[in-house]
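A single protein chain has been omitted; all remaining protein chains appear in their positions.
Then we have chain A:
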Amino acid sequence: MEINWFTVIAQIVNFLILVWLLKRFLYKPVLEAIDAREKKIALQLKEAATKKAEAKKDQDLFRQKNEYFDKERVAIMNAVHEQVDAEKQRLFEEVRQESTVLRSKFEESLKQQEQDITNRFKIKTKDAVFQIAKKTLSDLADVSLEQQVVTVFIHKIRNLDGAAKTKFIEALKNSDGLITISSVFDLTDNSKQQLEKALEKITEKQNDFQYELEPELVSGIKIETATYQLSWTIDSYLEALKKESIITKDKENAIN
């Protein structure tokens, strides 16, 4: 239980050395490390906060953009829908018009066919009538149909009533001399002479005549100048026949 003063001094020195050693190797480095870490963490937190703020900003921006895009998309879609509708309407209209045109064309062609059939009938009927009349006349009275047609025509010219006669004469006088006479058959020289004579008598003037053969001519004979034409027709026959042909055609349609 005694104090050894040398030991006391030695221990004080030892203790001071230990203080220095631990300060040097323990407290200082550890505290520095802690401080550095705290600083680092603070810095990282700050950075994180900054990044978070940035991210928030970006997010807001993107959201705004998205909303804007959505709106724009809807607007564009609507516009496209409208355009498509309009285009559809237009195409429908086009098709409708085309179909109308086609229908009318079809109807026209139908009409044309009808007309053609009628015409063919007319011609055939005419031929038949001519043949029959020709045969009958030659068999019974020894008169050719051609001759008879010319005679009737001349008779018709002579018996033209007032206004028509004046008009006819005017036309022939103003014809510069050339008068075209068309017929379905070849006129005999006698017939030609008779015609020319009759016309000269009416017009009281010498005329040049030109004869043409026209198998499609419905009438038997036709006088034609530049401005006038007169024909002898077998209209009464043909009208009756036309009616008959229409009835026939209706029957055909009904069958089809």
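The rule is simple: contacts are C-beta pairs under 8 Å (C-beta built on N, C-alpha and C of every residue); 3 or more make two chains touch, one makes a residue touch a chain; residues count from 1.
Convention: contacts and distances are computed from a predicted model.
The chain absent from the displayed complex carries the UniProt protein name "ATP synthase subunit a", chosen from "Cobalt transport protein CbiM", "ATP synthase subunit a", "ABC transporter substrate-binding protein" or "Electron transfer flavoprotein subunit beta". Only one of A:Ala36, A:Ala53, A:Leu178 or A:Leu213 touches the absent chain when the whole complex is considered: A:Ala36.
Although one chain is not drawn, the whole complex shows that of A:Ile12, A:Ala42 or A:Val74 it is A:Ile12 that touches it. Counting over the whole complex, chain A has residues 1-12, 14-19, 21-23, 25-27, 29-34, 36-37, 40-41 touching the chain that is not drawn.
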